[in-house]
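The complex appears here without one of its protein chains, the remainder shown in place.
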Amino acid sequence: MIGRYFYPPSIPEWTPIGEDDARPATSSPELLADSWDVAVGTDGAILVPLTRGLIPEPDLGPAVCSATNAWLRDKWLDHSALRDRVAGAVRVDPEDADAAIAELERVAGDPRFVTVAVPLQGREPYGSRRYVPVWRKAAELGFAVTIVADGGCGINQFPTMAGYCDHYVEYNSLLPWTAAMVHLASFVGGGVFEEVPDLRVVFLDGGADVVFPFMWRMDKPWRGVRYQVPWIEKHPTEYLVDHVRFCVQRAEGAALPAASLTSLATELTVYGSRYPHWDAITPAEARAGLAPDAAEKLLGGAADFYGGRFARWAAELPTRPGLPVSQ
Amino acid sequence: MSAPAGPRTEHFDCGLLADLEDGGMTLVEGPNGGIGLFRRGDTVYALRNWCPHNGAPVCLGPVTGTNVSKGGHAVEHVRDGEILVCPWHKWEFELATGESITKPVKKVETYPVIIEDGRVSVVVRRIRKRRNADTTHN
Partner (left out) sequence: MDLGENGDLPQSHLFRSGDPSMTSTIAPGSAGVRPHDDSDSSGEAPNHPLTIDCDVHPTPHDFDEFLSYVPEPWRSREKMAFSTRGEGSSYSYYVPGGSTRKEAIPNTGGPAASDPYLTAEQLLEGIGVDIAILLSLVARPVANPKHEAALSEGSNRWLEERWLNGEFGNRFRGAIRVCADAPDLAVAEIARAHDASHRFNSVLVVPSVLKPLGHEPYMPIYEAAAERGLPVVMHLTRPAGMTLGTPVGFPQHFVEVQPMYSLLYATHLVSMVFNGVFERYPDLKVVYVEGGIAWLPSLMRRMDRNWEGLRSEVPWVVKPPSEYVAEQAFFTTQPIEEPLEGPDALMEAFEGAEHLLARNVLFSTDYPHWDADEPRWVLRQFPAEYHDAIRGGSARAVYKL
């Protein structure tokens, strides 16, 4: 049993099954299926299992990932009540490139695994050279890379740029987007998008609201220090639309998160609920304030970006009757 | 090459070729501001001392080569002596053309150079000085 996550929120971390049952609402496939139309409300969803962080023991990390993937397939993707609407993220441990590549090749034959997931709280920024073989294999096999906040039970870097903060509200106001920005700067700074032109990355825990303010500050020095990093062939911001997306977040707006994003940032958003997290965002909340075509793009446009296996799965997805929005 | 002065241009005399630092940069005060003269043997490049980015005295920067990617992280140093680096934000400009080597291309203004009988002159536009003309970096 995994112990408590080291920055517990001051309120329940996840939507419970009910008033008398504090277990997360996604504790069982049957429960998820029964509550789907109300709780999830989409035609399809990607199940992203958490492995709760970096595991220092070299063999254990990949083993936990493999076991997680097998569990996901057996208990969830195979489940009769969910089969028509879910796909899975395959977990790999980026610290062991060989093992990660082997795991990807092992699941490649199963079309229900449609994206690769790695923890946001990595050991090093993900553009560092030793990770590139994993990204290359992912792109080759048609997987976009999903980066998901998933830490706290194993080893971690300090969660902020200056050590430990005292409160969860600080943690939640900082980690999701600051970590994403460091990884993003690293992908660009290491020339990864040039080296793996088909690589696509999705940050599940947000950052669309700050990505341009942050990356403008990378554009500016780039033109002058370019000669030190000549593998960066164009302005950093010019890599974004082809390679990066962010799930829109409830915390990122005023009352209407997606509608409060700038036009540039809106182009980089996709919909992901992070259900059953306490600040999960429903489709209705996500589309609030958007014009109809923008709403359609947000809620249904992920397949265009992910491409590959995700797009093939999405194309086969039946429309669920009675939902307020269609996939 | 020679270009006769026209109604919109004038020849600005920059002195003797022999007085220009060979391999270096000599700054002269032109009619419209500073001009950097880069003598390389019998060739002279003339560039306006004004960076198109933020108006830096670009001619004060070093003239070096640059690096290009050979694929992956392999790097090659090329074009030694051809690249003027702005001392402020370090933008790289081709000495011969004034063009930035990154896009979108921005250009340091260059002037045609005439060398006759050992004297150097540049062809500059005849411009009425505007009230707010930048004289910060003459």
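Letters are used for the chains, namely A and B, taken in the order the chains are written, and counting of residues starts over at 1 for each.
In this section, a contact is a pair of C-beta atoms (placed from the backbone, for glycine too) under 8 Å apart; a residue touches a chain by one contact, two chains touch by 3 or more.
Quick caveat, the model's predicted, so the values are computed rather than measured.
S.K.: Which of these touches the unseen chain: A:Glu57, A:Asp166 or A:Glu316?
M.R.: Of these options, the touching residue for the absent chain is A:Asp166.
S.K.: Out of A:Ala179, A:Leu199, A:Val244 or A:Ala286, point to the residue that touches the absent chain in the complete complex.
M.R.: Residue touching the absent chain, from the options given: A:Ala179.
S.K.: Pick from A:Thr15, A:Thr237 or A:Thr282: which residue touches the chain that isn't shown?
M.R.: A:Thr237
S.K.: Touch as defined at the start, partner being the missing chain; which of A:Thr15, A:Ser28 or A:Ser128 qualifies?
M.R.: A:Ser128
S.K.: Could I get the residues of subunit B that touch the absent chain, sorted low to high?
M.R.: On the subunit B side, contact with the omitted chain comes from 27, 54-55, 57, 60-64, 67, 75-77, 85, 87-90, 136.
S.K.: If you put the missing chain back, which residues of subunit A would it touch?
M.R.: Residues of subunit A in contact with the hidden chain: 9-11, 120-128, 157-170, 172-175, 177-179, 181-183, 185-186, 188-190, 209-210, 212-222, 224-225, 227-229, 232, 235-238, 250-254, 260, 262-264, 278-279.
Heads up, the rule we're going with is that only the chains that are shown with their structure count from here on.
S.K.: Would you tell me which residues of subunit B are touching subunit A in their complex?
M.R.: The contact residues of subunit B facing subunit A are 66-69, 72-73, 75, 86, 89-92, 100, 102-103.
S.K.: Within the complex, which stretch of subunit A touches subunit B?
M.R.: Listed in rising order, the residues are 129, 191, 194-195, 220-221, 223-228, 230-231, 233-234.
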